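Take this structure, written in structure tokens, and hold onto it; I'll ask about it next.
Note that one protein chain of the assembly has been removed; the remaining protein chains are unaltered in position.
Order as written gives the chain letters A, B and C; numbering starts at 1 within each chain.
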Amino acid sequence: METLSNYIADYLELSGLAREILYAVLIVAVAAGVFMVALTISGLLTLAERRVAGRIQSRVGPNRVGPLGLLQWLADGLKLIMKEDLVPAAADGPLFRLAPYLVIVGVFAAFVSVPFGQLLIAADLNVGVIYLLAITSLVTVGVLMSGWASNNKWSLLGGIRAAAQIVSYEVPAVLAVLSVVLLSGTLSMQGIIAAQGGWPWHWYLFHNPFTFLAFFLYFTAAVAEGNRTPFDLPEAESELVSGYNTEYSGMRFAGFFLGEFANIYLMSAIATTLFFGGWQIPGVTPEQQATSWGLQLVGLLIFVAKASIGCFVVIWLRWTFPRLRVDQLMSVCYRYLVPLSLLCLAANAVYMLLIPAGSMIDRIIHYGTAAFGGLVGLIFLWRVFHHIRSVGDRLDLNVLARGQKGRFDPRIQARRYGKFRKKRYSKETG
Amino acid sequence: MTEVLQSTPDREELILNMGPHHPSTHGVLRFIVHTDGEIMRKAVPDVGYLHRGLEKIAELQTYPGYMPFTDRINYLEVMFTNMAYATAVEKLLGTEVPPRAEVLRVLVCELNRIASHQITLGCITMDLGAFTPFVHLLRERERINDLMEALCGNRLTFNYMRIGGVSQDVPDEWLKQLEAFLDHFEPVIDEFDSLISYNEILIKRMGEVAVICAEDAVGFGLVGPNLRASGVDWDVRRDLPYGAYPQMDFQVPVGMGEKGTVGDCFDRFIIRVEEMRQSCKILRQCLANLPEGDIKAKVPKMPRPPKGEVYSCVEGARGELGVYLISDGTPKPYRLKWRTGSFAGLSIIEHISRGLMIADLVAVIATLDVIAPEMDR
Amino acid sequence: MTTASKEICKKLADKLGVVLDFREEAGDPWALIPAERWKQACLTARDEPELSFNFLRSLCGVDRPDDGVIEVVAHLFSYQHRHALVIHTNTDRSASRLESVSSVWPAAIWHERETFDLFGVDFTGNPDLRRILLPEDWVGHPLLKDYEEPDSYRGIPTTRPGYEKKKFGPQLKKPAPKKPAPKVEKKPEGGEAPKGTAGSAEQK
Partner (left out) sequence: MTPTIERGPEGGFAVGPIDGLLNLARKHSLWYLLFGTACCAIELMQTGGPRTDTDRFGMVFRSTPRQADVLVLAGTISYKMASRIRLLYDQMAEPKYVIAMGSCANTGGLFQESYAVVKGGDLFLPVDVYIPGCPPRPESLCEGLMLIQQKIEREPWLKKAWGKYKSDKPDPMPTEGCEPLR
């Protein structure tokens, strides 16, 4: 940023004061840009969530506003702005008003150091990872504040649950991230990406078995920090009505809503950066990429694609899993995730100590992990497609009344899903 | 905020008001939950938000005229309420129902049982946080609604049965559609099992939670699937046979403590899944041996049952559904009382709620399958 | 069914040491138990191994203004012996009072509450006797045959404007002994959430 400012100032031959003003204007412009990007991303994610949920549930999902319903989030946003601005009489006014902004600021400010491309980053901080982890903690304060200020017991429970959950899951998340930091030796987001490569076996995900594990630890903890199913206890609909945002309406609710979805993208982006090689293009070195605008664009697309897949997985989880209970949630964190992430950290340190980088053993472990991970992924994908095939496309369009059969074949399905029935019947007879 | 904390008499106790509008109370039902943080001291149910005075209305209607009101006793098991009332009046009148009508009654009842359990199972999963199975079951329920609509013209309040028989005969085309539905639906149950029933989180949420022992279940008057989940092998269809059920061959699933203790939430859940399978089995038998003949016995337009009283019960989707009917010889009932499963089912919650968590309460309400109109009538 | 019921009744009467009024009309037969022996009869019916009625199917009231009584009817069932029994008892209509059987079958708590709500029968010994179906501030017991509906409840008219109001209850054959206006006892710990729990959405 400073270089850009200096460059423009030199070009225009500006004086000292003008340089400062230009710098300030640039900062504001970039901030606004980041805000708009984050807003658009989270808006589109709300739409994506509803469309994906629709397809998962044999529905269609919003498709009336704009082509494919692409403007649905704008309609929702406009409507929420125009709703009455309610502050409950018994609520703690200032805190109640402040809380959504903390959530928004906490999430959106983190977008500043998300490396969308090699050059496309608002601020490549040398403490990028720490900054991200620190600034997103503002969300906890906001959520807790909203729960407290609403003067509603359900909100209070939601806020307290959120605080306990986010603070607890911060621990395994940070420890998992530290493994990567240990390997790369830098806290800068760009630096971490640059330490990886374009091909999957260069990613930190497949660096060794412990980073592979660390990724899953990070992802689980991140889902929990984002309050998503199966860890969506703070806003558990069937338990706490809407949790901490029960009393919020209109624009303030939209703040929470956007914050939540921006958070999903953020955690996918961080996972992409730390474990999936970020904007690295396979077969192109960062030096080559830096020279070409086209390659920059490809890098951006690769980053966005990787992060979108992460978002999709999070949405997919949401519409598939039931919810954990509070005590189970905590025991998952402290009994399994924290020890495992400590193990990962220690094992990575030992790995770096014992196995010299670039040696034969190092490579074997690299490729072995990559092969293993690829295999797991393939088996998973195969199972997914297997299920999709056996269930078929079951949009309910009143098939029975038309006297037609759906596209799926009940016999195939019985064969594929019969094992549960068999198990149960054998138990009954036996 | 301090006000909230001070409002409780015991400063360590938080009193939560859950309902009558709460996403997990399925209609209008209210709990006053005394908690210590997340753990409940007790949950006191407060019912009556859908009290419609249906028992009083019965005293103002003629016997056939009350039939539409029976639909509203429980909108999820309309056929059962219809049948309970019809059999009660038939018992008083001493009417013999033709065999075809008996089989047709069983047929629609079992179809209705499937529809009812679909909503129940869907609500259980939804209350535990999984929204998708609920929508999938709604999708399958639409097919049953289609069938019912083709049969009697309404999707929810069927008003299909009459005193002495049923109102409409089924066309052959409808039977074929029903068979197609069964072919379609039986695998869907397996799919549901693989999608959610044996999901690890769901098992963790329901296994060993809110165990109701057999003694409590009987003492509090729990009936139907809730009673069977506690290990009491009792089914009105099999043990006090009525209608065409003696001809049917089916199993009665009983709680086995598959993922915990007998009588826990998971047993109550999985029993309903099993019952859907058994209902499919009964439906196939009905289709295979549907006798020919009349669908309605000769009953006077304005029946005047002799003076006396009768208690008649059927096995509804929520267990024994009884009608206590007193006639004084006039065309109008003197007194009519509904004995429903939900009313008894809910009364046990205060007893078992101590020590559960708020999230467990949701699971208990859902798995006990309480439904507002049945409690409040 | 009838003979079985008769035998059961006989057994019960033997144990109780009273002669029970056994009636057979159309439908199910039933036995009339004196009100003062009500709880004892229920206890016997539950505990006697030959009877062991462990399941209280239902307990309800029947208003008989012509006789000046409110009947309380209990339907019992035994899972062991698979037999059923219907027992009635009469309570005075002007001051209906009966001993609670909630200690015999816990299910009776709610059934008695319902009977209290709809008929005003005061069950002594019920741990939680308050209105269950109707609001706490409701006046009267609607299933009594002489119940009359007020014109409005909490500012909501009970008749739709432009509609004719329907009167309740079948015509009484002779003027019934007037039941005194019920006094709804306010329990201090009525389970109601106290004031100031204000929040939103009925979650208050």
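The rule we apply is simple: a contact is a pair of C-beta atoms (placed from the backbone, for glycine too) under 8 Å apart; a residue touches a chain by one contact, two chains touch by 3 or more.
What you see is a predicted model; the values in this text were computed from it and never measured.
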For the chain not depicted, the shown chains it touches: A, B, C
Touching the absent chain in the whole complex: find that residue among A:V60, A:A346, A:I364 or A:L378. A:V60
Options A:M82, A:A290, A:A305 or A:A371, residue touching the unrepresented chain: A:M82
Missing-chain contact, candidates A:A31, A:L74, A:V171 or A:V313, resolves to A:L74
Applying the definition given at the start, please give the residues of chain C touching the unseen chain. 133-135, 142, 147, 149, 153-160, 163, 166, 168, 192-193, 195, 200-202, 204
Absent-chain interface residues of chain B come out as 20-21, 23, 27-28, 48-54, 56-57, 60, 68-69, 72, 75-76, 119, 135, 138-139, 141-142, 145, 155-157, 372-373, 376
In the full complex, which bits of chain A touch the chain not displayed? Write them out. 50, 54, 57-65, 69, 72, 74-80, 82-86, 237, 241-242, 245-250, 253, 395-398
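Rule of thumb we're sticking to: only the chains that are shown with their structure count from here on.
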Select the chain whose centre, defined as the mean of its C-alpha atoms, is least distant from the mean of all protein C-alpha atoms. B
Maximum centroid distance from chain A, chain identifier (CA atoms): C
Any idea how many Å lie between the Cα centroids of chain B and chain C? 24
Among the residues of chain B, pick out those that touch two or more other chains and give their numbers. 3-4, 16-17, 22
Check each residue of chain A and list the ones that touch at least two other chains. 90, 151, 153-154, 241
Looking at the complex, which residues from chain A come into contact with chain B? 53, 56-59, 90, 92, 148-149, 151, 153-154, 156-157, 229-230, 232-233, 236-241, 319-328, 391, 394, 396, 398, 400-401, 403, 405-406, 410, 413-414, 417-421, 424, 427-428
Quick one: in the complex, what on chain B touches chain A? 1, 3-4, 14, 16-17, 22-24, 38, 125-132, 135-136, 139, 142-143, 146-147, 177, 180-181, 183-184, 186-191, 193-194, 196-199, 201-202, 204-205, 251, 256, 258, 274, 277, 357-360, 362
What residues of chain C sit close enough to touch chain B in their complex? 25-28, 30, 54-58, 60, 62-63, 73, 75, 79, 82, 84, 86, 105-107, 109-110, 114, 118, 131-135, 142-143, 145, 168-170, 191-197, 199, 201-204
